[in-house]
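All protein chains of the complex are present and in place, except for one that has been dropped.
Chain IDs A, B and C follow the sequence of writing; residue 1 opens each chain.
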């Protein structure tokens, strides 16, 4: 059986997933067969060009026309179009793979998660950084107890594409369309990685204090002689406690001059520690119990997660490979009627943390993260 | 004229300052002449040994007997003995050089600062990291506008000497003697560096949200079959805003497995950025305005701050050299009846921030840092 | 027109090139259309499986049957099968793309280069590291004079897959099949990169002194109760002079414990310097004329070589992307009847250097590199 895939969104994420789908047969021969069936968007001309380049059989300008016909629905549009089509697809019994963050608001995410619970098909949240081999390796270390009891979790995601006040306005600067700024776009990744890595030991993030900041209040609209207000955060920080007692600090910015895609996670435990940096994603720094300093592990050995599918030791992979891995896992879940992981519950759990950051920022008080 | 120096405290800090005093003539020939006159402590035997090793002419077991006789009084004892002797010395017209943090409590620091204001002699706070050449170089960059408007300040001080729950209890674990734990011991350094580097542009830290955590509640007393309660924090975190609008995040821990003395400061501005790490204190990472990435500057050129006194380029200096620099500056201020910098006002300003962290931790709310 | 490609070899290099061919349409839409027509090998069963996985239309067990039918012939077999099929293809007027090193011996490489000269079609040598964006960026810096006059070139390629004396024997340990060991396999890459980067300024490597060493003389044959002699080098070193006067040192090893694919190039000139490491291939360390230290440039900006085809800044690419770039360039040359670069002359030039290393090792004397 070949899975017919419909994809909403044909820009950055559209290309990243289309590429992943295209690469599965050569590198993951046991993945389900997939056909890039329909590409969905509004601008017919751009859509046709994209479908041609990305290898889709056809296009559609209304997702309503597509979600019944396909075996899987990928929702890769801007955040504010995540909820309605995803819920409709799930109600139609079509498995859904949705980009992060799940929705601009906690309410939206809750509705999506409820729809996923009601549906009998996989609903995957596309937190691709869980699929970095070095992150999987880190997860295994923690699960094996090699770090002992976790004391500190530190996550930081730094970019600088808005440091110029003249950088143009986009939907990512708009609360209605994006929900939040650095918080949702970058922080959702950090929160998910933290949950993924230490959640099995430390439970959920229990309570936190959050802070948002907008450095530039309005930005020029590209090609027009006007500005639009920036209604989301340019940067956020948070300090938090896990249920298990670990301390956490989180931060992200679009104003961190000199940093392009600098996502780092650091964890310290009673027996060991680790450090990861996305811009050097083939490496993991590990403090092992009987060592004195961090060991730079190049996570490219055949025995490392996902690596046997790729190249010999030291032949590094790139950012896009994480999409191949997550597509492989999600599609396998679809084909085998299994569970997507991460799923909409994970997306919701991350959203609850983002929501708590926003609530705390408004009140200036520590707040409890909402519970399931 | 030779300055007669009296020093209270003969352990770690006592040796660091005695060494600095001993090295001045050879490397800073224009420094005032200094005699290590009297070393003050309570354990007569240990004191005599220390005086012998550290090159002091005599000893005293009561600081009251010493402060009148000396030209300068160094208070290097535990935090809870900072206030009384320092104030007494200032009242006697004797210049005081006091280790950080200024006092265990804000009240103590305020009294000390008041005494310093009333006195007509220098009162220096021994924040030695201001005297790292790379930090001075960084300060010059910021003052010259090379980083533009500061958006982010990030300070972190990680140690791991308490990660073992069996590590013995000491005065540093006791609220009455130390005031606080990682917060005062490590955080005071971080806060002072942040103020030093960006304060001229950003003003004081205006408001913040702080968090304290104690991972191990009691610890064994060395050589005895009992434990003592830990009444201070093992780790703290804080998020803050400067008056000028810059965001800051601070953190310190004594449980950061694998980190010995890992004090890092990162600053990002509209034109440039920088990163500093104490364990590589001869280096500064600088993002310059027209460059794309951080440049690793080895701050050991003859033209770099303080370096002409030492060795040729690339011949790195160590942690202790910061004490030579700060003693040089403080003693010069004494000899020339100048101003100590940093002084007790700086010590008080840092203490206000530490106090705000503690108040915020108790209430769970953002608090304003107290003003002068 | 669609180019029909025939590929000899279906293991490591076969997969790397097949993947590159498969990815061109989505990322390099202006590349020629290509069909993976025929996959050539000897083991019919393994070949059929590989053709299926790698997306080839058909298979052939004799390259003679294929070279006339295809528009392009890729020779990705072991070194000792480079010469005959490549020459035959060229004589048949079929463009050839051949893996490095060109041949096990200088004579073989000379014959191949002669055939390429006589043919009127592109003959490309697959030195893929020329196509790392950071290397292209480096080349541009040097060409623009930003390093000034080059004084030092230093190339080193460290691996460790033979450090275990029980690691099994393979054709790579056999002089007849491989020509040489670390020298040809790794050193050919280093020599080519050095020529590529500084050759336009410094000319060819003029003379050198080389050294070969074999640490383990025989190795077990996998699955059998016998050993085979190791007749190639496990490591080599060389010191050399370019025609322009720059000094060079080269080294490679399969015994460098802890190093997987650690290829580094360092160049120092009168105005600037640079450092590159293959295991961090998205980065280039650059000393610019008016800076003091190396700047870590993340070569992932849209304006960087080849990057506009891929992902936004900071979204790193992997080793395999170099194959996409080199295939794009080679196939474009084929489609436009242009010149392949690097070509068989470059392969021959590298081989002359390898040959000089071997000759020097035998005589213990500096030798001149043979000239065109």
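Quick note on the criterion: a contact is a pair of C-beta atoms (placed from the backbone, for glycine too) under 8 Å apart; a residue touches a chain by one contact, two chains touch by 3 or more.
All figures in this text were calculated on a predicted structure; none of them were measured in a lab.
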| item | value |
| --- | --- |
| Touching residue (missing chain; options B:4, B:261 or B:341) | B:261 |
| From B:107, B:200, B:279 or B:368, residue that would touch the chain that is not displayed | B:279 |
| Hidden-chain contact residue, picked from the options B:130, B:154, B:254 or B:321 | B:321 |
| Interface with the unshown chain - residue positions in chain B | 12, 15-16, 18-19, 22-23, 25-27, 29, 53-55, 159, 161, 259-262, 278-282, 298, 300-301, 310-321 |
| Touch residues of chain C, complete complex, unshown partner | 151-152, 154, 158, 160, 163, 209, 211, 213, 215, 235, 237-239, 241, 245, 247, 249, 251, 253, 255-259, 268-273, 287, 292-294, 364-366 |
| In chain A, positions touching the absent partner | 288, 291-298, 301 |
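As a convention for this text, only the chains that are shown with their structure count from here on.
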| item | value |
| --- | --- |
| Of all other chains, the one whose Cα centre sits farthest from chain B | C |
| Of all residues in chain A, the ones touching two or more other chains | 259 |
